[in-house]
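Pasting in a structure now, in structure tokens, and then I'll have a few things to ask.
After this line comes chain A, so read on.
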Amino acid sequence: MGLRPHRPHLAGVLLALAACRGAGHRQAGPSAIVATDDAGRRVALAAPARRVVSLSPAVTELLFALGAGDRVVGRTHWCDYPPQVSAIPDVGDGLNPNVEAVSARKPDLVVLYRSPMDATAAEQFDRMGVASALVSQDRIEDLARAARLLGALTGRAAAGDSIADALGALLSAPPPFPTSRVAFVVWDNPPMVIGAGSYLDQLATLAGARNVFHDLAAPSATVSLEVIAQRDPDAIVVLSDSGALPSWAHRPEWRTVRAVREGRIISLAGSLFARPSPRAALAAAELRRRLEGAR
Partner candidate 1 sequence: MLTLADVRYRYPGAARDALHGVSLDARPGELHAILGPNGSGKTTLLRVALGLLRPDAGRARIAGRPAHLWPRRELAKIVGVVPQREETAFPQRVRESVLLGRYPHLSLWRGEGAADRAAVTSALERCDAADLADRWIATLSGGEYQRVRLARALAQEPSVLVLDEPTASLDLRHEMDLFELVRDLVDRENLSAILITHHVNLAARFADRVLLLAAGRPAGAGTPAEVLSRDAAERVFEWPVEIQQFDARPQMVPLRKRKDRP
Partner candidate 2 sequence: MKALALGGLAALVLALAVILGPTHVAWADLSTSPVVRDLRVPRALLAFLVGGALAVSGASLQALVRNPLADPFLLGLSGGAGLGAVLAIAGHLSGPGALPLAAFAGALAATALVSRLGLVADAELDPRVLLLAGVAVGAFAGAVMTAIVSLSDAVELRNAFLWLWGGLSGASWLTVLVIAVYLPLPLIVLYASARSLDLLALGEEPARHLGAEVTPVKRRVYLAASALTGAAVAVSGVIGFVGLIVPHLMRFGWGHRHRALLPASFVGGGILLVAADILARVAVAPRELPVGIVTALVGVPLFALLLRRWTT
């Protein structure tokens, strides 16, 4: 653990050199905290992070749950939980980070969602001597890992372990017997549904339901309307902050889906359901309640 993978090709050497040069700019001294992020990168801090920029809503929420909310000095446009985040400066939409805007917040740690675009940004932070961590957050186990990592990096290791243990317990408990079949529809034209790779698929299992598109490995996929009609879920779940029924629910082509025809569309609030969070157990319970109510 903590070993940089050996990359003999030129690009790797250049990156390594760049990283060394970046390290040279940092104040010399022993690294008190050393961890490895989800991309296998070494993240070293001389002391627990004091100024953190979070480039994902799930991380922002997690930092608050760790009790490190007061150290968050930058957040994304999308961060909406807990409510206090609105007082923190917005540094962009977080998808293609503006490195300059982020560094203007003078962070000692930047936490990014693990994506190819963010990996490029992380290299830039490396070169500037700002520590950064790439964190996966597609599923509950990702969040548990993130809790331990961020706990260590912010000096809140105990809180991190406790959140991770709670999430682990949620996952390892035998799930309730599935009593209903659901489809998560995230877009109508073309119809996009949630597959097995997504947090929502896990949430369905925890809520005693089965995602009818569990056979699709990807987090989400475009399918034809007819496939949704054919798989015939008991309920359709959509994410919406307003709670209103989606406009497509009244369209005749969607009414070929039994659940739509019979009005069993469950609308979930994005801030609790759109991303894995320490409130996953709460979300699962809420979904279960709503599913039972729809029957």
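These made the cut because all candidates are chains of the complex that A comes from, given by their letters.
Going forward, contacts are C-beta pairs under 8 Å (C-beta built on N, C-alpha and C of every residue); 3 or more make two chains touch, one makes a residue touch a chain; residues count from 1.
What you see is a predicted model; the values in this text were computed from it and never measured.
**Student:** Would you mind pointing out which option among 1 or 2 touches chain A in this complex?
**Tutor:** 2
**Student:** Name, in rising order, each residue of chain A that touches candidate 2 in their complex.
**Tutor:** Against candidate 2, the touching part of chain A is residues 77, 187-192, 213, 215-216, 221-227, 229-231, 251-253, 255-256.
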